[in-house]
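A single protein chain has been omitted from the complex, and every remaining protein chain is retained in its original position.
Chain naming follows the written order as A, B and C, and within any one chain the residues start at number 1.
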Amino acid sequence: MAKQDTIAMILAGGQGSRLGALTDYVAKPAVPFGSRYRIIDFPLSNCMNSGIETVGVLTQYQPLELNSYIGNGHSWDLDRNSGGTFILPPYVRQAGSTWYKGTANSIYQNIPFIDSYQPRYVLILSGDHIYKMNYAKMAAWHESKGAEATIAVIEVPWEEAPRFGIMNTDENSRVVEFEEKPAKPKNNLASMGVYCFTWESLREALIKDEQNPDSRNDFGANVIPGMIDEGKGVFAYRFDGYWKDVGTVFSLWEANMDLLERPDVMDLRDEMFPVFSRNYQQPSHYFGENCRISNVAVTDGAELYGDVENSIISSNVIVEEGAVVKDSILMPNTYISAGVRLERCIVGMDTLLEPNVRATPDEPDGTENFRDKLCSNGITVFGPNLIIREGLALKGNSMVWPNDAVRVPELVAERYPSWRKEMGQC
Amino acid sequence: MAKQDTIAMILAGGQGSRLGALTDYVAKPAVPFGSRYRIIDFPLSNCMNSGIETVGVLTQYQPLELNSYIGNGHSWDLDRNSGGTFILPPYVRQAGSTWYKGTANSIYQNIPFIDSYQPRYVLILSGDHIYKMNYAKMAAWHESKGAEATIAVIEVPWEEAPRFGIMNTDENSRVVEFEEKPAKPKNNLASMGVYCFTWESLREALIKDEQNPDSRNDFGANVIPGMIDEGKGVFAYRFDGYWKDVGTVFSLWEANMDLLERPDVMDLRDEMFPVFSRNYQQPSHYFGENCRISNVAVTDGAELYGDVENSIISSNVIVEEGAVVKDSILMPNTYISAGVRLERCIVGMDTLLEPNVRATPDEPDGTENFRDKLCSNGITVFGPNLIIREGLALKGNSMVWPNDAVRVPELVAERYPSWRKEMGQC
Amino acid sequence: MLTDAMGLILADNERIRLGKIDEPRSLAAVPFAGRHRIIDFTLSNMVNSGIRRVGIVALTRYKSLMDHTGTGSWWDLDRIRQGLFMIPPYVNMTTRRPDRTDSQSIIDYVESGHQEYVIISGSEFVASMSYLPLLDAHLANGADMTMLCVREKDKYSAPAVTIDVDESGRVTDVLVDHPLPKSDLRAVSLVVLKRDLLLEILQDRMARGYSDFSALNLLRLYDLLTVRTLIHDGLLFRITNIAQYFNASMALLNDEARHQLFSEEYPIYTKVKNRAPCLVTPESLTLRNVLASDGCMIQGNVENSVLSRGVVIGRGAQVRNSVLFQDVQISEGVTLDHVIIDKNVVIKMGVRLLGQDDYPIVIEKNAIV
Partner (left out) sequence: MLTDAMGLILADNERIRLGKIDEPRSLAAVPFAGRHRIIDFTLSNMVNSGIRRVGIVALTRYKSLMDHTGTGSWWDLDRIRQGLFMIPPYVNMTTRRPDRTDSQSIIDYVESGHQEYVIISGSEFVASMSYLPLLDAHLANGADMTMLCVREKDKYSAPAVTIDVDESGRVTDVLVDHPLPKSDLRAVSLVVLKRDLLLEILQDRMARGYSDFSALNLLRLYDLLTVRTLIHDGLLFRITNIAQYFNASMALLNDEARHQLFSEEYPIYTKVKNRAPCLVTPESLTLRNVLASDGCMIQGNVENSVLSRGVVIGRGAQVRNSVLFQDVQISEGVTLDHVIIDKNVVIKMGVRLLGQDDYPIVIEKNAIV
């Protein structure tokens, strides 16, 4: 029973630095998404819906929140006797110790873990993509092709193709060339960062890669190009559904908004392919006596007394009467006071906005002092665990960092991170 | 609910190098003990029996086996919604990354974790002692004394006192002096390595200790002596039951034998204070047609066809007809072939002894080639995951290391570590 | 630190009927406050009071209760030796009738725990509180048993158990459904006593041929034993008839009452489900004073109402002063006022249902109207 046909390894160790203040204390996969989810819910739910019962989660950067969130995998039915969920941090050996050097090295360091399940296939997944995919179908396709590696690809608009890793394939879907961010793409099939490997082949490739001192030990940059160069059977598996890399502030905002604008494309209500998440114990949410609400996704524990339009509201959010929130994402436990006006904002967990704080793309008297190159398209980000003082006004493309509590204490203060408490509650 | 009155932190990161081959691949707390236990079962069961519901386990060295064993703490009823068991490895922060430098530093690095529970008291426990103790009583005593730190002590024979940390106390049990391994002890009250701290005081002491560049960041060497020197309220709490540090080969052997010789002292059958362990799925154990068994502790999954006397037999052990095992400890999944003769041996997990291997304290034609200074009192240790070839004969005080498979391949070979499979099974 | 008491919850009460909403399920399993059920409150109170062993006596219609409580994990009661115990009646092989009385199965449960006290709770009230003050009062007053009671401020309505106490607080009279009770003290079926005494009482009742068991049985021993009371001042909803149920549901729309019932100090746990977030659609609509839950899809107008999980409100619908259970579908153009609608009901296009303040209309589970 311990033997598992297919196991999944989720790469969740990256720092996610393009999300700025949102990943200051937490790993990117633990960032809240879509009212009641975290980003990692998507690959974990995919595993569950694909019948995969053993999942390793490779962590390294700020893993406490992520570890607490995942727990033993129970929320995704991944707390199995034979297998289940394993958090795999780097560790000290008799021979010494190293942190994970790259995505491929993190898997290399866990070869004994994978070996212990004697799998035929190993899925390598990213912890920072939003999509629903049946990996079992991909593994079956991989098997039918007799492939050594299969890379899931998705058609992207031609003009965006230069931002992706592009797969050039022959008529049999075999990858003949892999181009990382090509200036002139020959193709618009982009790698989704979802790989299925025959374990024997991957094991060999990882050991080889580790011996190459020039390698960055990265799947996309080294291992897969290496396998293609050596003529291994590398195939591209076409995926048609919704897929989004939420690595930047703008793409994170966009993907959230897609839930409101394209609920049919990213169907969270599909009973046959549910997305599971850790459920906290909250009362039902409440719409107040004088609130005005339109086009909103909201979850239990929230209380809305103000005006909320076209926004994503997470658990335990409070919007006071007289506040106006538009085109924004309020992460769990944020508190929006009366007189606040937000447009195209992302407010990090546990942050409190005092009365009359304003942040819109074209605030007439907003300060330029918080402009940040990580923000674009008029989006403003408030980091987590902050108190934003009355009177702060921001133009779009701003970011309020925890460090601002030191820089401009009259405008920003730190707030006790009550999510820690919440983490323990369920 | 997330607030916890008392939480426990178990130090499980040490290498346990005095156990030699037995801790080559596993952290010491994961070493098997007493037929169906691992060493860490004792502090974990103590927590359960003391009503403590939040336990952090600090790991660093070879934690995979230990992590798999502990899982989510379910086996010890420590899989709680508010709290539960947390494996706490070192990790990378925005500001950089460090491995745990010492016992005190490992707690220092986890101050945010402890803070999140806002505990009044924090217990610091070792992962390598065998004892049954109600920590709730100790915490209540700590509270009644208004102590800042309470150190559990046990009376040891005067002649052994120089091997321990000795507490000199006043008539009110207050520690006035702490001597680490004193040549001329004034007292025979030895520290058990079980500490209860008022969190506020410990937090302060840890931050102070971290700022001292000369500190080894160790509880026994730095933090506690520091608190005594500063006149903090440090008290010694007298414990009367069975307690054993199993840090050496001989003490590990002795503690196992105590289960046979003094079952009244270390009562594993006490329903009111049970010792829990991870239970694997095995059939009942079997005593063969021609076996001779006396004074043996044995657990499910074992099959005994040979002669076994005064020994500890673990899960899935097979002793063939014609083998003789005396005063020995057979760890899980060991296989003892016909004609083998063992006396005062410890055989590590998954090791197979081929026919006619002999190891006794005074084997007439035994080789001196495996003598090892980690062994004493005639005890011989076979490391885990080995195949011991027919014909090897050892005198006492020997140790067979995994590395011997390279050094003397005609006598020792590696065996596939099937415990990995077993780990997954339940 | 843990409390030296075990809990015993009586999921049914033969004297109480809540319209049709307790027909398909135990009283304890009746939905309340959107995503919760009545039992969530007393179960959470027990857990929040440091109790780690809770038995639930369910005599009948226990399927939805068992679905809800599951392994007890939602209340952190999935434990190896303690935890949650379902105590269903035993059924005989041949007759398929219960062949051991309820009392015997309760005795088995109580005997197998080692706690010194038992806290027994009925299921006809909703409150968020610690039970430790009751235990403390019991330890202090030296009585054989101590029971919670409330002073009824509102209009008297049966069923109700009225008690009288002497100047020392000892119960001196117990009146059941008396039309003109002389006292305003109403018993709440929450009682603490020693485990040994409970066993003695149960065994004595068994021996005398009584097979049922309720908090009222215990209270009626007031002339044999010393029974004292603790008067509860905080928020407590008695749910003994459908009007009380409806009024309690409406009371939750008040911020103060809701925040008292769902406080940070005493969290109320319930079974969680992976429903999508609630969606309020783009159209401009009236949405005021509404308690709603995950999985809802609100496209029509809702006022002063409680919506459980997965409720769908169609375009142009008008829902006022109503309580809608899980997965109720309100089609386009429906008008509802003062209606309680049970699980999975479909209200077809254009239907109008108007109840009265003191007489809400109740629509049965799975109905299509």
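One rule holds for everything that comes next: a contact is a pair of C-beta atoms (placed from the backbone, for glycine too) under 8 Å apart; a residue touches a chain by one contact, two chains touch by 3 or more.
Every value quoted in this text rests on a predicted model; they were computed, and no experiment measured them.
Enquirer: List the shown chains that the missing chain touches in the full complex.
Expert: Missing chain, whole complex, touching shown chains: A, B, C.
Enquirer: Any idea which of B:Leu202, B:Val275 or B:Cys345 touches the chain not displayed?
Expert: Of the candidates B:Leu202, B:Val275 or B:Cys345, B:Val275 is in touch with the missing chain.
Enquirer: Who touches the missing chain here, B:Ala221, B:Cys291, B:Ala338 or B:Leu374?
Expert: Only one listed residue reaches the unshown chain, and that is B:Cys291.
Enquirer: Among A:Gly51, A:Gly241, A:Gly391 or A:Pro409, which residue is in touch with the absent chain?
Expert: A:Gly51
Enquirer: Residue by residue, what part of subunit C touches the chain that was omitted?
Expert: Interface with the chain not displayed, on the subunit C side: 12, 59-63, 66, 70-71, 78, 80, 86, 88-93, 96-98, 274.
Enquirer: Can you list, in ascending order, the subunit A residues touching the missing chain?
Expert: Per the touch rule, subunit A residues meeting the hidden chain are 1, 5-6, 51, 77, 79-82, 136, 272, 276.
Enquirer: Which positions on subunit B touch the chain that was left off?
Expert: 34-36, 259-260, 263, 268-269, 274-277, 279-291, 293-300, 312, 425-426
The rule is short, and it goes like this: only the chains that are shown with their structure count from here on.
Enquirer: Identify the chain whose mean C-alpha position lies nearest to the mean of all protein C-alpha atoms shown.
Expert: It is chain A that sits nearest the middle.
Enquirer: Using mean CA coordinates as chain centres, what's the subunit B-subunit C distance in Å?
Expert: The computed centroid separation for subunit B versus subunit C comes out at 48 Å.
Enquirer: Measuring centre to centre with CA averages, how many angstrom lie between subunit A and subunit C?
Expert: A distance of 40 Å separates the two centres.
Enquirer: Quick check: what residues of subunit C touch more than one other chain, meaning two or more?
Expert: 74, 267, 269 - these are the residues of subunit C that touch more than one other chain.
Enquirer: Can you pull out the residues of subunit B that are in contact with at least two other chains?
Expert: Those would be 1, 79, 81-82.
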